[in-house]
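So that we are looking at the same thing, I have put the structure below in structure tokens.
Shown here: the complex without one of its protein chains, the others still in place.
Read from first to last, the chains carry the letters A, B and C; within each, the first residue is number 1.
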Amino acid sequence: MTIKMVSHADLAALVAELIAGNTQVIAPVQAKENPAATDYKQIQKLEDATLGTLPRRSIKEFLFPPSEVFLRYKQHKGDVTVEEASLTRPKQVIIGAKPCDVASTDILDKVMNWDYRDELWFARREATTIVSLLCPGLDNNCFCTSVGAGPDSTSGSDAMLIPVDGGYLVELVTEKGKALFGARAKEVTDSKLLAKVEELRQEARKKVEQNLPVVPAEMPEWLAANFANVYWDTLPLRCHGCGACTFVCPTCHCFEIADEREDVGGGVRRRNWDACQTGKFTVHTSGHNPRNTQKERFRQRVMHKFSIYPKRFGDLLCTGCGRCARVCPGGMSIQEAVCQLMEIAGAEPQGNGK
Amino acid sequence: MSSKTPASGTGFEPKIIAFVCTWCTYTGADLAGTSRMQMPPNVRVVRLNCSSRVNPQFVMRAFERGADGVIISGCHPGDCHYSTGNYFTRRRIAIFSELLDFVGVDSRRLTMSWVSASQGGKWRDVVSKAIANVKELGPFHQFSQVEGGEQQ
Amino acid sequence: MSEMNELAAKLLSEGTVKVVIGYEQGPAGVRPAFITDPAKAETLIFDSRCVQNLAVYLNPRRSHVVTLGKVAVIVKGCDSKAVAGLIREYQVKREDIVIIGVRCGGVVRRADMTAELTADTVSDKCQDCDVREPKFCDHLVLPLPPAPPITTRRADKIAELTKMTPDERWAYWSEQLDRCIRCHACREVCPLCTCVQCIADKNRPQWIPTSATLQGDVMWQITRVLHLAGRCVDCQECERACPLDIPLGLLTRYVAQMVEKRFDYKASDDPSVVAPMGEYRTDDEEGFIL
Partner (left out) sequence: MNLYQPYLMRVEEVIDETPDVRTLRLAFQDPKVAEEFTFSAGQFGEYSVFGEGESTFCVASPPTRKGFIECSFKMTGRVTRALRRLDVGDTMGFRGPYGNKFPLDTIMKGKNIVFIAGGIALAPVRCVIENVLDLRDQFKDVTIITGARSVADLVYKYKLEEWEKRDDVRLVACVDPGGETPDWKGEIGFVPNVVKKAAPSPVDSYAVICGPPVMIKYTLPVLSELGFPDDHIYTTLENRMQCGLGKCGRCNIGDKYVCKDGPVFTLTQIKNLPPEF
């Protein structure tokens, strides 16, 4: 673990230098219409950023945009010419990302590189350097420590900033991170600072840990064996099926592929974010829908995050950012669901629905 | 997106889509043609059974795909071939036009008129008025913007 | 226990209804509750945080709620208009539901706020409220709280927008709507979005692109708001549900005002009143028509 020091002025200079070098710099920026909210946005100087807040949307949109072009085509009668989406992406640096957001990138790498490698994702991944910011723990919707991440986790980060007097300590995690800071990262002269870092980390963890115990390793198997648990009947009654939770989730990655005509004889094929909470997600052309009611759809969301994904790829598909609970118009909370599931997990399995 | 000349130049020839009912306005427009009335060629006519067939989506799609103005025209109130269709059109388009205006589309881009089968002259006037309005406003590009979510 | 809890318990234990839909304290603020056990009726609460419109759960699209059996629903005045709207449009039968009206002194903007009502926290919808004491209900409970504080936030914003030039308005709305991620939460929480298949979900023809491009976002919102013209009950759920705080309420409110101005119609809590876009008068104003 390399921890160095970077002053405020140096960080601002770094941002200025990056922008001058045509690198897009992205950071949380206060929303115009709602001073309490922030969004990850391109900034022109460091002062534009409001570091430390949890933006409304996660950083996933900079690696996996809501609407991404696969190809453009031109058509003349029966002939078609196709222009493929470019895989060269402009360099971008994300500064002040929340550790829970950043943790999703490593998790998603696995599904994006499962047999088939999604070059569109990895092109953006490689062009991106992520500098996260130690999170002090926000509110009782946070549960990152329960799902393998944490307010001080560097998973997915190239470097992590830790605010201290006079600037930031910076933990350089990857070569990319080291290269980004270069000589601007100075040796830490004050050894007390390092102790202080440990203290900050512990404090943050402690704050979040109160919200939810750690999800046990048996959870994926238990869930799979409890597909038909009566709990699923009562849980999603208040769910509206809107999918807002999936759209703000840093780990939800389901998409649809859609063609749109732009002009006579031309158009575009895109992938757009899609949500398992809507009925049309799984409906067959015949009208048959394997997940026909909200019960099945909500169960799918919990299952995908806490059973299907971990069984396949090892990681829980959740970083505990709590956005889903914050935006839910029906007052649903996946944290609460997991908590209740953990409580009943001691009881007899109720079968897989057969 | 289709490229257009800027509004300031005299070269701007707006594209206008007209949704007309087949019973009155289309026949009226036909009359204008057979009477050899001089009309600017900016209007493309889409014939529908009734003006109440005009779904707001038609208008928005027209704007999206490069129209600078839209005309909706049907029979005079009381003359609808389907008795009451145009009364509903009147209510619907009134609200639609207010909403478009509120979102930032100048309401002069959307012209609505009643033109009967015998009013070839009126059709010419409606078309000229619509073209004059849109020429004054300049090209319309708002609805064909895609920026934002797309990063390419 | 308030009379609301007692009534809910009574309805459930007598078997009049199978479920009472009301409000409860959730992990983060107030949220909808589905009470099936009379003993649990005491968990129902009602205060100024109960902003949700529960009429949405009567919407037949909520198939998982319909299967529970006969429903009693707790409604504020504004929500009772939505119930009336559903009955007006034959989505719900009056005899299939029990309506418990609560007298309301205004609600806050978000369910996770504190209960204290100030000009800053009070919901925009309460400013134009004319039914603080619901008339369209089977039971009316709880005393009438004092009137909500006055704010002109929404009226000011609409006035400000109408004063702008169209280009300025477009600049405003394109910035707002550009944030849209097309999650369609605005549709799902709308008690009156009753279409079994929404036009946004249809692809033959694909009127509304699914891409979260500005084009698709504008098309979607204009379509949605137009579909609600003369039907919207101004419950502002769309605006509350929007995860990106797009001021959708301004659109619906503006259209409602236009409907009132032109057709002299205000959202009504009487199911027998005909909605304005479904009827006409021969003398409707037509100054805008050439």
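In the analysis below, contacts are C-beta pairs under 8 Å (C-beta built on N, C-alpha and C of every residue); 3 or more make two chains touch, one makes a residue touch a chain.
Keep in mind it's a predicted model, so treat the numbers as computed, not measured.
Here the chain not displayed is in touch, across the complete complex, with A, C. Considering the whole complex, the residue from A:V29, A:L63, A:L120 or A:V197 that touches the absent chain is A:L120.
When you scan A:V82, A:A195 or A:V214 for touch with the missing chain, the hit is A:V82. For the options A:M112, A:V302 or A:A345, the residue in contact with the chain missing from this view is A:M112. One chain of the complex is left out; on chain C, the residues touching it are 203-204, 206.
One chain of the complex is left out; on chain A, the residues touching it are 70-71, 73, 75, 78-80, 82, 84-85, 87, 111-112, 114-120, 224, 227-228, 253-261, 267, 269, 271, 274, 276, 281-286, 288, 290-291, 296, 300, 303-304, 307-308, 311-312, 352-354.
Just so we're on the same page, only the chains that are shown with their structure count from here on.
Our note on geometry: chain A versus chain B, Cα centroid distance of 46 Å, whole angstroms. The mean-CA centres of chain A and chain C are about 31 angstrom from one another, to the nearest whole unit. Across the assembly, chain A contributes 66-67, 270 as residues in contact with two or more other chains.
For chain C, residues that reach two or more other chains under the stated contact definition are 179, 181, 211-213. If you check the complex, the residues on chain B that touch chain C are 55-57, 60-61, 64, 77-78, 84, 87-88, 90-92, 94-107, 111-114, 125-126, 129, 142-150.
Of all the residues in chain C, the ones that touch chain B in their complex are 161-162, 166-174, 178-179, 181, 199, 207-208, 211-215, 217-219, 222-223, 225-226, 229-230, 251, 254-255, 258-259, 262-263, 276-277, 280-282, 284-286, 288-290. Looking at the complex, you find that chain C touches chain A at residues 26-34, 52, 56-57, 62-65, 68, 111-112, 175-176, 179, 181-185, 187-189, 201, 206, 209-213, 237, 240-241, 243-245, 247.
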